[in-house]
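Heads up, one of the protein chains got dropped from this complex, but the rest are sitting where they should.
Let's look at subunit A:
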Amino acid sequence: MRDETKVLLTIERDRQTRTMHALLIIALLCLITAFFAILNLGLGTVHYSPLEIIRSFFRGGNVDTYVIVMDYRFPRIALALLVGAALATSGVIAQSVLRNPLASPSTLGISGGSGLAALITSMFFSSMGPFIISLSAFAGGGLVALAIYLFAYEKGVAPIRLAIVGVAIGAFCSAGIQLLVAKSGDNVSIALMWLSGSLWGRTWEQVWQITPIILVILPIAWLLAIRLNIMRLGDSVATALGLRVEVTRFLLLTCSVLLASAAVSAVGLIGFVGLVAPHMAKKIMGSRHQFILPTAALLGALLVLVSDYLGRALIPPIEIPAGLITAAIGAPYFLYLMWRESRKGSSI
């Protein structure tokens, strides 16, 4: 009897230390993110030191600095943070619900659907301005995701069927995108810019468009984290544990789709964040989604932020779209992570 108590106590203490570790890592990530955000705010035609930027937050110092930092640079940074967090969270949900490590928001049809919709709008209604393009990207992503869900529905949605249908419809959409790009001629460069995901020229308008959605959905996703833990165990186990699997799955997928399409509608297709940030978070945090979700969100935000910084800092005044850099730095880092993990002897 006493042994049992001792074991339970050890488990409890072990759990507490792990929780402490997790919280520490999250705090550390917050700090790093804040550091890069301030660094990023200083970069531009006019350079500012971190001190000047912090002072301008409190309306101290030069008025010009305040205007430039708050009106021009801040929305861009805010977008990078929001978009990164949204894509990464969306990816965690997609991977856990589909129980497939290769899943990402694009498996749910987001990049294909929003890309196609945005491209069509920008080609045929080019006078309508950026708001309409964002709106159609959001709607397109949602519609295609819904279509995938319905095509895969047959007495419930088996994850493997959803993944297969998602891949097929995604390929279909990207064929459409290629067709339009090959045919469009003059407008190609605008479309290409959008398709490669850039934070260039974003204003507070885009930030206000997506902030409500993302700030509402992120907490909801976190509240659903425990269900994600259960969903990962498989449909039959989850059912046996009393979870209404089909409803939960629909709810989670809806969160994932809304987050990703909001992100894509604001900045275009930034790939890879939704695939790689969840993996990094899982490698750091283990299997508890309460911790994986915030870690992934922070890592995603950091990845987009750093990519945007590098894209602007590498060969100024030319800007490389952040979407290209995310893959260019994310891919090697991810491979390194895999390699290091394999050294430790655990399988992938």
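We adopt the following convention: contacts are C-beta pairs under 8 Å (C-beta built on N, C-alpha and C of every residue); 3 or more make two chains touch, one makes a residue touch a chain; residues count from 1.
To be clear about the criterion, contacts and distances are computed from a predicted model.
Participant: For the chain that is missing from this picture, which UniProt protein name fits: "Fe(3+)-citrate import system permease protein YfmD", "Cytochrome c oxidase subunit 3", "Oxidoreductase" or "RagB/SusD family nutrient uptake outer membrane protein"?
Facilitator: "Fe(3+)-citrate import system permease protein YfmD"
Participant: Quick one: which of A:Leu24, A:Val46 or A:Leu179 touches the chain that's been left out?
Facilitator: Checking each option in A:Leu24, A:Val46 or A:Leu179, the one touching the absent chain turns out to be A:Leu179.
Participant: Pick from A:Val67, A:Ala171, A:Leu215 or A:Ala313: which residue touches the chain that isn't shown?
Facilitator: The single option touching the absent chain is A:Ala171.
Participant: May I ask which residue of A:Val7, A:Leu102, A:Leu241 or A:Ala313 touches the chain that does not appear here?
Facilitator: Touches the omitted chain: A:Leu102.
Participant: From the listed residues A:Arg161, A:Arg232 or A:Arg288, report the one that touches the chain absent from this view.
Facilitator: Touching the chain that is not displayed is residue A:Arg161.
Participant: Would you write out the residues of subunit A that touch the absent chain, in ascending order?
Facilitator: 101-102, 151-152, 154, 160-161, 164-165, 167-169, 171-172, 174-176, 178-179, 181-183, 185, 188-189, 192-193, 195-196, 271-272, 275-276, 318, 320-321, 323-328, 330-332, 334-335, 338-339, 342-343, 345-348
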